[in-house]
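Dropping the structure in here first, questions after.
Note that this complex is displayed minus one protein chain, with the remaining chains in position.
By letter and in written order, the chains are A and B; residue numbering begins at 1 in each of them.
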Amino acid sequence: MTTAPRAIGLPVGRLPRQTRRRSSGEHLWRWGMMLPILALLIGMTLLPLCALLILSFSNVTWQNARPILTSAGLANFAALLHDSLFLASIRNTLVFAAAAVSIEIVLGLVLALALGAVRRGKDFYTTAFMLPILLPGIVIGAIWALMYNPDFGIVDASLGALGLPAHDWLGNPGTALGAIVAVDVWHWTPFCFLLLYAAVESLPTDVFEAARIDGASAWQRCRYIALPLLAPTILVVLAFRAIIAFKVFDEVYLLTSGGPGTTTEVVSLTIYRRFFVEDHAGSGAAMSIVAFLVLGAVTLAAMRMIRKRQAR
Amino acid sequence: MSRRSRMALLPHGVLMLAALCFLGPFVWIALAGFKTQIALLTSQIVFHPTLRNFHDVLFSGTSDYLHQCLDSLIIASGSAVLDLAVATLAAFSLNRMRWPAWCTIAAIGWTAVFHMVPPITLASAWYAMFRPLGLDNSYVGMILAHATMNLPLTLWLMLAFIADIPTEILEAARIDGAQPAQVLWRIVVPLVRPGLGAAAVLAFIFSWNEFPVALTLTQRATATVPVGVASFAQDAEIQYPQMAATALLSILPATVLLLAARRLIVKGLTVGAVK
Partner (left out) sequence: MLKLLAAALLACLSTAVLAAEPPITIAAPQTPWFGGFHHIVDEYQKDTGNTVHLEVSPFDGLLAKERAAVRSGQSPYAILIFQVQNFVEFYAGGFLQPLTAIDPKFRLDPQVYTFDDTVFWNPTTGRCERDGGILMSVPVNPNVPVLYYRADLYAQHHLPVPQTFDQLLANAKTLNAPPRIYGFVQRGDRGTLNIGWDFLPYLYGFGGDILGDQKQGDFKVVLNSPRALAALQFYVKLAHEAGHPNPASVTQAEVIQDLVTGRAAQAMITVAGAAQMDDPDKSAVVGKIAYAETPHAAGQVSEPPLGHWLGGIPHNLPADQQKAAMAFLAWFQTGKAQMDYARAGSPPVRRDVLTSSLANDPHFGWMRPLAESLQHARQPFFTKDAPGLAAVFDLKLNQALAGELTPAAALNQAAHAMEDILQKDGYKTGILPDLKE
């Protein structure tokens, strides 16, 4: 994955003129091959999103087992501006994603480069690093909740063995979000590592050899050759991880359920409670749309900023 | 020790530390599966191992683990296969059949954008759509849902792999008069087979581990393993040993798969494999 357009599969280069004639058969294939994805996307994404949009402008009540949709205009959206819980959830989600994703990419990169630099033990390390991907998020949440427990968890027990004081990581408003970031790092660094390692393995060795012969240190080779070559992959991994991080639900549900106070309330949790527990479909839909717009805008801005620094 | 050899040990040191951090909790989970709940809660290091948790998970009346494994297997394989088929067809068409560049960007953009909507909200919309069609609590419904959720990743991967096939090979085939379908099936697929494998494994794992949508769309007949695991987290008690036992039982086949497919995955993701 060498250049950004290729990294996302855009066709590169133009073909000779005579092959640009299209037969009608090819036309059929061209569209025919796109049909499955279009069907899936329209059926499973477009329709629900339209329904969501309609819901966000309505109030739903039930009478005689029938739903009654009344138009609420922008009321649901306006209410969100005063909803301290929702605002806290957006803020927490952004902070969480920024912290978690940046740590995971850095760690993943470090591990990928380190693995690229060693000759023996590659199999063992790759297997060890890929194991956390196999666990469902809720198992990770439950197990880490137990490990973090200040009364009988292993984290504080280990700290105690080292002579450090025990600390209620999840119960303390100051450290709760950080503790969850740590769990997420444990969960997702392997994913970043995997994709980055594949990219590291495909780096051309001749450029590095030439640099080494010219006397460049390992650090210089890394900074000035490896990183720029890996940049497109890093960008894509960043985008993917950020989007997944914004939707975090499983771990937080089991670790803290949004508490203490509102310090670990994330958007998915708030939406879940609004929709499924409190049964306020209109408000839940409005939340989903606002969340998606905010998070989308942030992702695009971040990617543009990184690409600009790239180009420098 | 010379500076050179000390430097050579540095990456090993970093890797070893990381490996310990990742493996440590696994060892802990493995031990937890054999403890009684009170032994786990009181962090007993020396304890009497018991098989009661595994017995509860596998054979008791309240746990449905084996059936859930089957459900997860069907749904995960089904959605992975569907994803690969849809993504490969679309990737081949977008990349090699001369759509304007904005189409590819739009396709990826749409899947990414949709990817950003919390799956929770989509789950309720899907339920409302599926129920009149009888697709709720069905394998088909879950396969469609998971395929849609994992589509961005598989589409991106297949686009990258197909983009790296040298144009000359495909041109030669077309000049020989091959139909696009034959080009795809006879030439492209064999070339990207490692990539297909990698994408399939990732899609399978993500589907297997998915929780919120599975919780909403399934009932007892189609419940997946994460839904089963969640049932151990109750309001008055979290049955950690049973959860650990389930996790251990679930990891074993996945670890075997991983050990067998590990090289394939890394190779597949490495573009160099195509060449």
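Convention: a contact is a pair of C-beta atoms (placed from the backbone, for glycine too) under 8 Å apart; a residue touches a chain by one contact, two chains touch by 3 or more.
Please read these numbers as outputs of a predicted model, since none were measured by experiment.
Checked against the full complex, the one of B:Ser77, B:Asn137 or B:Gln179 touching the unshown chain is B:Asn137. Across the entire complex, the residue among A:Gly43, A:Gly121 or A:Gly171 in touch with the chain not shown is A:Gly171. Interface residues of chain B facing the missing partner chain: 36-38, 41-42, 50, 52, 61-62, 124, 127, 131-132, 136-137, 215-216, 219-220, 227, 230-231, 233-238.
Those residues of chain A that touch the chain absent from the view are 62-65, 67, 85, 149-152, 166, 168, 170-173, 176, 256-262, 273, 276-280.
Everything that follows uses one rule, which is that only the chains that are shown with their structure count from here on.
Residue ranges on chain B touching chain A, taken from their complex, read 7, 10-12, 14-15, 18-19, 21-23, 25-26, 28-29, 32, 40-43, 85-87, 89-99, 101, 104-105, 107-108, 110-122, 124-126, 128-129, 144-145, 147-148, 151-153, 155-156, 158-160, 162-164, 167, 171, 174-175, 179-181, 184, 205, 208-212, 216, 225-226, 229-230, 232-233, 238, 240, 243-244, 246-247, 250-251, 254-255, 258-259, 262-263, 265-266, 269-272.
Listing the residues of chain A that touch chain B in their complex gives 1, 6-13, 15, 19-20, 22, 25-26, 29-30, 33-34, 36-37, 40-41, 43-45, 47-49, 51-52, 107, 110-111, 113-115, 117-118, 121, 123-139, 142-147, 152-154, 157, 186, 190, 194-195, 197-199, 201-202, 218, 236, 239-240, 243, 246-247, 249-250, 254, 267-268, 271-272, 275-276, 281, 284-285, 288, 291-292, 295-296, 299.
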